[in-house]
Structure formats: C-alpha cells, structure tokens
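Report on one structure; see the data block that follows.
All protein chains but one are shown in place.
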Amino acid sequence: MITAFIHKFSSPKSFVNLTEKIYPFLIIFGVSMLIFGWAWGLFFAPQDAVQGNSYRIIFLHVPSVIFAELIYFFMAVCALMHLVWRVKLAAYLIKSAAPIGAMITFIGLFSGSIWGIPTWGTWWQWDARITSTLILFIMYLGILTLHGSFSNLEKADRLMSILVIIGVINIPIIKKSVDWWSTLHQPASISVSGSSSIDPSMLYPLFISVIGLGFTLIALGILTSRSYIFTREKNKRWVLEHV
Amino acid sequence: MLRLIKAESFKLSKKLKSWLGPLLIMVLVLIAFPLSIDISQYDLDKFYFSIIVVSLLMTAFVATEGMFEEDFEDGSLEQEFLIEKDFYKVVFSKILVYVAFIGIPIAFIGALFSFANGVAIVSFAKILLLLSLSNLLLFNLFAFGNALSINKGAMLGVLTALPLALPVIILLGRAIRSIQFDEGFTAIIALMTGIGLIISAIMPIIISAVLKTHID
Partner (left out) sequence: MFNLAFDNFNDILYMQGHGIYVWSVYLIGILMIATSFLIANKRIKAIQKKIKISNAPS
C-alpha cells in the first residue's frame, strides 16, 4: 500500500511535470526574499557593538552553513527511500543535490574564513565546528567521486546511498563536537525555543535571508535534477514526448 | 566461524606484502620523524603522539587496501558468498584476522617507539591498549571504504573513509591528552571499547551489503 503510493508519486515524469510548474514561483520568491534580506542586513541593520561591520557576513554565512547540513539530511532521507523502496527518483535527487551541497558548504567555509580575519585575527582555526564542516565538504566530494567512478549506474546509485546513510552519523558529531571541545567558535546564538542572544533588528534580516536562500537552492535543485533526470532517462518515451 | 578465521589467517599469511608492508611503513615513519627535526629544541614526548596517530591512519589505510580486491577479482569472494549463508561472518572474520595480525603489531610498534622517545614506561600498556582499540575502529572503517571502492583505486577509498575515520582521530587525541595529564583514562577506554564493539558488530553487515551490490 505505502509502496504503491510512493511509487505513484515518485515517478520521474510526474516530478518533472510538477517542478516545471512551480519553478518560476520558487525562483522569483527566493531571489526577491534574498535581495530583501541582504539589503536589510547590509544597509539597514545596526552595527554590531563588538564586531563592527564585519558581522554583516552572517547573512550569507549562517544560511549557507544551515543548508550545508540540511541538504545532507535531505540526501540521507532520499538514500533511505532508495534503499528501502527502490525509488529511482530518490537516487537522482541525491546525485543532483550533492554538487549543490558541496558548493554551499564551500561558501559557508569560505565566508567563515574571511569573517575570521577581522574578528579572530586568523582565517583558519582547528576548531570543532569548522573542522566538521570541512569533513562535510570532503564527504560531498567523496559521494560525487564514488558515483562518478562506476559505469554501472544502478550499482553506483546503491553504493552512493549506503555511503550517504553511513555519513549521516557525522552530522550529530558536528553538533556534539562543539560541546566536546572547548572552542573558539561562538556558540549558536539563535535557538528555536528559547530567547535568542541576537537583537531582533539583526535576527529578522537573517531569518529572511535563510528563507530566501532556501527557496533559491530548491529552485537550483529543480534545475540540476531536471537535467540529470533527462540524462538518465533519455531513452524513455516520456522524455522524448516532453522535450 | 573458527573455520573462517583459520582460512582467513592462512590466506593472509601467504600474502607477505600485505602484512609486512604496513609494519615497515609504520617503522619507517616513526624513525624518520625524529631525524627530520632538530630534536634538541623540542620536547619530543609532548608531540610524538601526533606522528604516531598520523602514521596509524596511513598504515591502517595501506593495510586494508587489498582486503577485498584480490578475493573479488579471483572470484573467491563470489564463491564464499554463494556457500556461506551469513556472509557478514566472512567479513567479520576477515577484519578480525587483519586486526590481530597487522593492527596489534602496529600498535605494539607505536607504543614501543613512543617509549623510546621519552614517554614514561608506565604508560606503555595504556598506549598499547589505546592504539590497538583505535586500530580496531580504523580497520573497520577503512574496510568499509575499500569495499565501496573495491577495484577503483586508493583515492576513492581515502575520500570515502577518511571523513569517517577523523572522529576516531579526534577521540584518540583526547585519549592521549588524558594519558599525558593522567586523568579520565578509564572513561575514555570504556567509551572506545563500546564504540569498538558496536562498530565491529555493525560494520561487517554493512560491508557485506556493499559487497553484495558489487557481486550482483
């Protein structure tokens, strides 16, 4: 019953049809939110008392690090679906999400490094969270390399899913390692439940840019997954009719 | 189970290169390190551990490199897969034999050299225990990496297994600090033993799933 349900709604054909319809809305909404959030953050939000103006990197840094982890979680869910219910679309989505994840992790690392120069006086620190984000980046590269090195694509899909699921253990370690090590990195200053240690005038633009970047990345994911689905299913009838 | 372990140890003893090579690399790195820096300027015992940890990582990788490749290519892996109903037992005994014949000697060499470089002799047993346990963890993780990349070369194995091995290295670093400052060592050994038991129970099942994918 549940298998039939999943298979019905996870055919690549219906996925492409659905995403083609919602893509324009997603991209317009995402980019305009991003522009709004960044403009607010960069020009209107007040200066930070301690860090001066360099803190304005937060409006790029925090959203990208959030999505670096969220994309990996998304991939892990897809991997589970691929292994348990043999959903082909899930494997396609993992393969197309991985480069985006790698890119956004790189942006997160890069912006963090640059932020570190004026704030900490060093661009790199072997601190827990930075190190584990670097590990995350290496994991994305490993997943891509693994998938790229097998000519039998079905086999590559399955091996990649196993690797993604094993690697997801790494994410709690990212979270926990901050507590395990004494670290230089400021502890997460926003929590969902409790009160935040960040001023609302900085929190709102941050929140808006998180949402904006999220929708932009979903739109990007739709594009990459569409091209990958076409590549993989190029001999299927529905692709011929669709193109 | 005993039959499998015997068979695996026989196979490994025939492959001189795969068990002697890692040991020699370990010795080589540990000899080369103190010679490559000006010993008189530093307290070697303070950071000699770091080089032991790094060479542990290297040798664990070299040791597990051909673990499944030869068996896969000459077809004996497929044969065992058909004969043995619980395929993970084969993988488990293979890893166990590798740890016993390569991992523990490497740990012994590491402990010996750290003692030769000014670490107090009372820590010898502690270091040996610590390095053997971390080799158990590392061999399991690298066996997974090598099962994934079975005949696709070393780079893929490193890329896939290194992220998993780094937490072990972090834990090892903490354990070594606890030896140096003589505090909380038992707790960390208990933690590592627990992780080791869990990993060596789960990893063979995962690895056998990976190998199944390759054989199909």
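Labels for the chains are A and B, by order of writing; each one numbers its residues from 1.
Keep in mind that, in the parts below, contacts are C-beta pairs under 8 Å (C-beta built on N, C-alpha and C of every residue); 3 or more make two chains touch, one makes a residue touch a chain.
Owing to the predicted nature of the structure, the values given are computational and were not obtained by experimental measurement.
Name every shown chain in contact with the chain that has been left out of the document.
Taking every chain of the complex into account, the missing one touches A.
Which of A:Ser14, A:Asn152 or A:Ser227 sits in contact with the chain that's absent?
Candidates A:Ser14, A:Asn152 or A:Ser227; residue touching the omitted chain: A:Ser227.
Of the residues listed, A:Trp115, A:Phe137, A:Phe150 or A:Phe215, which one is in contact with the missing chain?
Selected residue, touching the omitted chain: A:Trp115.
Hey, which of A:Val62, A:Ala91 or A:Ile107 is the one touching the hidden chain?
A:Ile107
Considering the whole complex rather than only what is displayed, give the residues of chain A touching the chain that is not shown.
Answer for chain A: residues 38, 40, 42-47, 52-54, 56-57, 60-61, 64, 99-100, 103, 106-107, 110-111, 114-115, 117-118, 201, 216, 220, 223-224, 226-227, 230-231, 234, 239-240, 243 touch the chain left out.
Just so we're on the same page, only the chains that are shown with their structure count from here on.
Go ahead and note the Å separation of the Cα centroids belonging to chain A and chain B.
The separation of the two C-alpha centroids amounts to 33 Å.
With touch defined as at the start, can you tell me which chain A residues reach chain B in the complex?
131, 135-136, 138-139, 141-142, 145-146, 149-150, 155, 158-159, 162-163, 166-167, 169-170, 173, 177, 180
Sort out for me which residues of chain B touch chain A in the complex.
The touching residues are 144, 148-149, 152, 155-156, 159-160, 162-164, 166-167, 170, 174, 206, 209-210, 213-214, 216.
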